[in-house]
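As you look at this complex, bear in mind that one protein chain is not there, while each of the others sits in place.
Coming up: chain A.
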Amino acid sequence: MSLPQSLRTSITPPELEFIASQQLIEIIPLIAMEKTAFISGAFGPLQPPRRAKTPLWMAINLKLKKKCHIVAPEWLSVEFLQSRLDEELSEPGYSRLPFRYAEVSKVLLDVASDDIQSTDKIRSLLKDLREARQAKSREGLEELNRSELSLSNLSSMEINEIRPFFVHAMGILTHLHRDASTED
């Protein structure tokens, strides 16, 4: 392959953001639009002031042109994230979060910060969550063995971050291992 070594093992974060942007999100449109066909499907009609569900990429686009307001998804609120953070700090496993929460939350906080309440608090909660989960992955690294690894409830960005060296390290451990019975 002609990709550089580091790109052969994982996807880049902007690519993950792109994939996450296909999720549907609710918006309050400010303009009217008929049911229009896009490559991924037909969306609309947009009739202000009724809410509509559109893909995230379209919502961002409209928002940047100031043609809609975005309704924050229910997990992007202080109460929800705070309860998850408490769970994260008290229990050994990872808490359940939406699979692509990192990408969606970053995009929404950048683009639609006026549509979300207490963005500073949310940003700091997200940062704490990320650091708590990273600390758990670090602990899991010490238990690494060559045969299997099971980390439930990791989000897609976190998986992508640890995949290259986890997989490589497990490969090395497989090489270094030797069974007492099978070798001659």
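The rule is simple: a contact is a pair of C-beta atoms (placed from the backbone, for glycine too) under 8 Å apart; a residue touches a chain by one contact, two chains touch by 3 or more; residues count from 1.
Note that in this section contacts and distances are computed from a predicted model.
The unshown chain of the complex is recorded in UniProt as "DNA replication complex GINS protein PSF3", chosen from "Pyruvate dehydrogenase E1 component subunit alpha", "DNA replication complex GINS protein PSF3", "Glutathione S-transferase rho" or "Vacuolar protein sorting-associated protein 26". Note that of A:E34, A:E74, A:D110 or A:E148, the residue touching the chain absent from this view is A:D110.
Within the full complex, the residue among A:L85, A:L151 or A:A169 touching the omitted chain is A:A169. For chain A, the residues in touch with the chain missing from this view are 5-6, 9-10, 12-14, 17, 60-61, 64-65, 106-107, 110-111, 138, 141-142, 144, 157, 160-165, 168-169, 172-173, 175-178, 180, 183.
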